[in-house]
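Let me give you the structure first, and then I'll get to my questions.
Showing subunit A:
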Amino acid sequence: MAWNRLTPAGRALAVLLPVLAIGGGLTTVLLATFGGAIAATIGANLPIVRFLVAAVVTFLISVPVAFLLIYMEMKIIALMNLRIGPDRIGPAGAVMSVVHGLKVLMKEDYTPPSVDVPVFTLAPVVVYLASFMTLLVIPFAPELTSMGFELGLLYFFAIGGLSVVGLMMAGWSSFNKYSLLGGIRAAAQAISYEIPLTLSVVGIVILTGTLSLPKIVAAQDGSFLDWFIFRQPLAAIIFFIAITAEANRTPFDNAEADQEIVAGFATEYSGMRFGFFFFAEYVNVFVVSALFSAVFLGGSNPPIHVDLHPQILIDLSALGIGLPLIAGIAPVLGTLLFAAPLWFASTRVKGWQALIGGFLIFGGVSTAAIGLWAFVMLPPVASLIWFLMKTFALVFTFVWMRGTLPRARIDQLMGFAWKWLLPASLLNIFATAFAVLIAGR
Partner candidate 1 sequence: MDRRLAALLTEKFGERLLTPVRQRYDESEIRVALANATDTLRTLHDDPALRFEMLIDLCGVDTGEEMQVVYHLSSSTSGDWLRVIVPGLDRTAPRIASATFMWPGAEWMEREAYDMFGIIFEGNRDLRRIYMPDDYRSFPLRKDFYLADDASRSPAAGVRNMERAGTPADATAATVLRKSPGV
Partner candidate 2 sequence: MTQQMRPSLDDPRVAIPADSTWYEPAPIPQTERQAEFLTLREGEMFVNMGPQHPSTHGVLRVIIKVNGEKVVDLDPVLGYLHRGVEKLCENADYHQAICYTDPLEYVASLFCEAAPVAAFEKLMDVDVPRRAQYIRVLTMELNRIASHTLFQGWMALDLGGITPILWAFIERDEIVDMLAALTGQKLLYNYYRIGGVNGDLNHEFMSRLGTWMSRAAAQIDSNLALINENEIFVRRTRGLGVLDAKTALKMGVTGPNLRASGVPYDLRRDRPYLVYPELEFDVPTRDEGDSLARYLVRMDEIKQSIRIIDQVLHEMPDGPVMAKLPRLLRPRPGRAFGAVEGPRGVYGTYAISDGTDQPFRMRIHDPSFVHLQLVGPLTKGNLIADTMAVMASLDPVMGGVDK
């Protein structure tokens, strides 16, 4: 039989090719028949389609964002601790957090006896859902907002507060006293800090007259002196402290204080259910940093507007057949160009090593060149890069705080929220309202 002599890859192809051929034919026929109807349905329900696409994309980017943040935290805290940190998997250990993700997927997903199974199973989902749903309203760039609706800020606080429900569910259903204490701590903390968090941005809402995040960002257009961190400094401080508590980060990570209550609400969780808590925490950090940079740091606005008037217009279509030729030859030439100095620099560098080095350098240089071109030529890219730079500067601050500060005690934490932050945020509202009353917006 010919089948027996095929390699495994050949067998796979032998099965796949007919399936693909038949499937492709069917799809073509179906599209030709019903294409108009499908297009019409999509065109009629564009908002729904837009929402679905936005939700899927947001969900898909939330996991890599968590991976990136986990890697950042591992590496930065390692530097602060005078350690090396992950260095085995990927360049400088960059794939380590992905491996962490795979690890939690492969672990046994254990449900201890005598837990409240439905609640126990739902809790991580609720927590993760809450943090990734808040990503929907983040204005990455003026054109890159998943859902730029009018009540964005309110939606953010409403959905962000939902994660506490998940933590309480986890704490209550785990049948563990550490979990219970952790869940209750999380709830107490979130309720206390939700109030100054929300009140601190009221000043900005008074100034801008809108709750829509893209409009708040647009209101900070101009130089960096227009950013709300300079116009509302007290609000910025309160907001920063409150989001630290909201994201359960050191020094306010009492809900999962491992020296006191082991892992808090996550004590009984294992496998991917624990992974959801873990990822949700990092997505949360990203989200609150993004919110801070959108509300206080001008979001996607550059610090100073420099009008470059770029005139570099390359009409690629004018090249004709030359385009594929250049696309094919440029990498080879570039690789050789960068390999030559390496090869001539030292007799100990072998030819293949020089070629690999040249290829890597060419890759880096060309990526940088294309990135620079995009930054100059495409406004959304520039906006996105500004936004991400600000966000990651804040993420770094959170990681830095984790590496530096001990944990505050729960009573100090609550006292701080009610005795200092709440009056300060009220004071901020009255001062802003008074100023607006006197001087106008």
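Here, contacts are C-beta pairs under 8 Å (C-beta built on N, C-alpha and C of every residue); 3 or more make two chains touch, one makes a residue touch a chain; residues count from 1.
Keep in mind how these were chosen: all candidates are chains of the complex that A comes from, given by their letters.
Note that the structure is a prediction, hence the values are computed from the model and not measured.
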Pick from 1 or 2, the complex member that touches subunit A: 2
Contacting residues of subunit A [partner candidate 2, same complex]: 77, 80-83, 113-114, 116, 175, 177-178, 181, 185, 250-251, 253-254, 257-262, 402-412
